[in-house]
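Removed from the display is one protein chain of the complex; every other protein chain stays in position.
As written, the chains take the letters A and B, and residue 1 is the first residue of each chain.
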Amino acid sequence: MIIYVVIFSILAVLLVASALFAIIQKDLLYAVIATGVISLILSVMFFILQAPDVALTEAAIGIALTTIVFVITIRNTTRNEDEKEINSK
Amino acid sequence: MEILKYIGIGLVLLGSIFLLLGAVGIYRMPDVYNRLQAGTKATTLGAMSLILGVGFMEPEWLVKTLILVIFIGIANPLSSHVLARSAYKNNQMPIIKNGIDAYKKINDSEKSEEN
Partner (left out) sequence: MELNYLYITVLVILSIAFIIGMLRFIKGPTASDRVVALDTISIIATASLVFMGYIFNRYIYLDVALIYGVLGFIGVIIIARYLEGAL
């Protein structure tokens, strides 16, 4: 049973790391890819906690739908987060 | 039935080692195309072998694991192909320059047809 605790701790650290990556990064496409990684890790964590229905919903929504919606949004607006433009408004 | 279990154990160990090799290759390779080759070919073999090994260890699951293996065999080369094409069109050239670029003619003719 100790192996699940170790794997769960590693996954939690990786989850926080990729969430920080998604916040800090200025290029918004990298943030979208990081969101996909977050949903993948979260789905494995739900699976270890023996909740397969939640993991299934998280996998289906997170990896396909969220990525498609965000990429279409980036296509219609801008890709780089420009600080000067935000400050001038 | 005992022999199937040992075959399954061998397949699972082989698959996990190939998955580890794919991950190491994705970290060590110098270039997008090299990383793509290590990260999709090795992991395709590893994932297929591991899932088939689980199917051998538990023979009632064999049908569903075969469906999963077929899906991975279709989807993984597809995404690899699309990624290599997008990296080429995004102007990321390989590090080693003295080779033959066979895709350049096709790409140029496609561009001229669009214009």
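By our rule, a contact is a pair of C-beta atoms (placed from the backbone, for glycine too) under 8 Å apart; a residue touches a chain by one contact, two chains touch by 3 or more.
In this text the structure is predicted, and so the values were computed from the model without any measurement.
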Touch residues of subunit A, complete complex, unshown partner: 3, 6-7, 10, 14, 17-18, 21, 27, 29-30, 32-33, 36-37, 40, 43-44, 47-48, 50, 52, 55-56, 59-60, 63-64, 67-68, 71-72, 74-75
Chain not shown, touching residues in subunit B: 9, 12-13, 15-17, 19-20, 22-24, 26-27, 32, 35-36, 39-40, 43-44, 46-47, 50-51, 54, 57-58, 60-61, 64-65, 67-68, 71-72, 75-76, 78-80, 82-83, 85-87, 89-90, 92
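We take it that only the chains that are shown with their structure count from here on.
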Rounded Å distance between subunit A and subunit B, as computed from the means of their C-alpha atoms: 23
